[in-house]
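Only one protein chain is missing; all other protein chains are in place.
When the chains are written out, they are named A and B in that same order, and each has its own residue count from 1.
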Amino acid sequence: MTESKRVIVSPKSAPVENNWWVHMILVTVFMIAVIPVLWVVMTAFMTKTQTQVMPPEIFFKPSFNAFGVIVRQFGMLTFMAHSIIIAVASTFFSVTIGTFCAYALARFSFPGKEDVSFWILTNRMMPAVAVILPIFMIFQTFGLLDTFVGIIFLYTAMQLPFVVWMLKGYFEDIPREFEEVALVDGDTWLGAFRKVVLPLMRPSITAASIFVLILSWNEYAFALFLTGTNTRTLPPSVVTFTVSTEVSFDLLGAAAVIIAGPILLFVVFVQKQFVRGLSMGMVR
Amino acid sequence: MKTIVGIQHRSFFPWLLMGPTLAILLAVGLFPFGYSLYLASTNIVLSKPYLPRVFMGLQQYQDLVTDPDFLNSLKITATFTISAVFVEFWAGLGLALLFKRTIVGKSVYRLGILIPMVIPPVVVGLIWKYLLYPHSGLVTYFTTQVAAIFGLPPVPFLSSPQTALATLIFVDVWQWTPFMFLILHAGLSSLPNEPYEAADIDGASRFRVFRTITLPLLKQSILIALIIRTMDAFRTYDTIAILTQGGPGNATQTFNVWLTNLGFIAFDASRAAALSLIMFVIILVMSFVFIQIFTKTDPLLER
């Protein structure tokens, strides 16, 4: 598909490079979004006393003490390894499994389709706090408490409705003729799916994966109750080690860097694909 | 010769594709739902296994609905959800429209805007707790300075029942406007060009183009963004728990905070289960209405 400059800009909004008010709005929004995070990142390099000094010191001698504490004393890197395993695996499974389901819902018409589709969505509606007890009991029965299998399975289930609902729309937008041509050429359904549909869907699937990865990486409530020392992920660890009766903001800063850093870097690299994938399917 | 129509006739095929998803969701979703129904019909307090079990029928639901906390939480949850989603939607749409222009440094802006949504909600709660901390909070410090210039007292961000909810809404907006922006931005950048060209020929005004072309074409994106955000805003817990714990008084006690208090402070599993089912029904109805509104008015989306 070729994109001309005119496609991006609607005719009425003429391309204005030097529109100062647009930049003013964007700079403001940018600062509101970034400064809080930047400030907390800075506190990671402060001593505990410095984190409380107002007016803020912008220039100070960085200390790596907080990182030392959370890495050496609290073993945050182990939790990070757990987080990586759990987030990546649950993303892989939920996207793989959900893709087929989304395809089926988009491509075929069968009785009860709308109901199934809505029922899938309802699985996202129970508040986490409400299902912790029954899920805990299931895990206990099957010996899944504090195991990777258990929490990965749960996150997969948790993300499926999102994956299905998101990808469904994109599948619907791929003309069905594309596949039929391949089928005419003698391919099996799977062959046609792999050769024709998947390449077209790749950007959207990537975008869905990124979303799911972020959500799994950030999940707190289930992780707190269902993981233990063998599988504990970062979010409950951050709360455990930075919030006691008081919050240690230097430790919080360091923990925030460790928990959000990798995923932020990741987003920097995949930003383009992310947005492209999201907009992809909507091309009619 | 196979055609997709041919495959379609084998009615088991879509079920085969959906099988794994449905199986997993049934495994994880059905038992909790059924168990909650059971819990809500009795009087189990987890920390008091010695209390005699009684069949309660619908008593738990009735007790909840007649509890003064119920109306309070309903009001707070509704205010929180509606205002947060409303602001997020318009702010996200506005930003997305700005991004339709050719702007120098677009991807840097976009990256910055996306940052809040990537950070774990618990950490967002802690970040804002820090920024709003008495004396040492960055926001507290500067707003106090500014307020002092006008002879005003410091802003009671989290400590007054009148303002705490607004602060929580702001934090939600801060975190989730990027999500709205992202979905709508993606939707906007994939709109077909032809209708705009036609409008150009007709000489339609910019507002009319937006109302009659952009909005209807964006419907699919808007639906997804609104449903997901509404569902999640309704269930927001992490940030509220860290910033106010439902206080001051019970001024920010949303359903989810109340639910947690019932479930994990009173350990009243039955009452909590009943409340969670009520919440479930509310979300269910809300989502259903959304979907109806969006699909009924747009024949394009009825497939």
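Note that a residue touches a chain if its C-beta (ideal position, glycine included) is under 8 Å from a C-beta of that chain, and two chains touch if they have at least 3 such contacts.
Here, contacts and distances are computed from a predicted model.
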Chain not present in the shown complex, as UniProt names it (candidates "Cytochrome b561", "Carbon-phosphorus lyase", "Multiple sugar transport system substrate-binding protein" or "NADH-quinone oxidoreductase subunit L"): "Multiple sugar transport system substrate-binding protein"
Hidden partner chain, touching residue among A:Val29, A:Leu145, A:Ala255 or A:Leu278: A:Leu145
Hidden-chain contact residue, picked from the options B:Leu39, B:Leu64 or B:Ala164: B:Ala164
Which residue of B:Leu16, B:Leu51 or B:Ile293 touches the chain not shown here: B:Leu51
Positions on chain B contacted by the hidden chain, ascending: 46-51, 133-136, 153-161, 164, 244-250, 261, 264-267
Chain A residues touching the omitted chain (full complex): 47-49, 52, 73, 132-133, 136-137, 140, 145-146, 224-225, 228-229, 232, 236, 239-241, 243-247
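The definition used in the following text is that only the chains that are shown with their structure count from here on.
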Approximate Å spacing (C-alpha centroids) for the pair chain A, chain B: 16
In the complex, chain B residues that touch chain A: 1-4, 7-8, 11, 13-15, 17-18, 20-22, 24-25, 27-29, 31-33, 35-36, 39, 46, 95, 98, 100-104, 107, 109-123, 126-131, 133, 135-136, 138, 141, 174, 178, 182-183, 185-193, 196-197, 199-200, 206, 209, 214, 220-221, 224, 227-228, 231, 235, 237-238, 242, 255-256, 259-260, 263-264, 269, 272-273, 275-276, 279-280, 283-284, 287-288, 291, 303
Contact footprint of chain B on chain A as seen in their complex: 5-13, 15-17, 19, 22-23, 25-26, 29-30, 32-34, 36-37, 39-40, 43, 51-56, 97-98, 100-101, 103-105, 107-110, 116, 118, 120-135, 137-138, 153-154, 156-158, 160-162, 164-166, 169, 172, 176, 179-180, 183-184, 188-189, 207, 214, 217-218, 220-221, 234-235, 238-239, 242-243, 247, 249, 252, 255-256, 259-260, 263-264, 267-268, 271-272, 274-275, 277-284
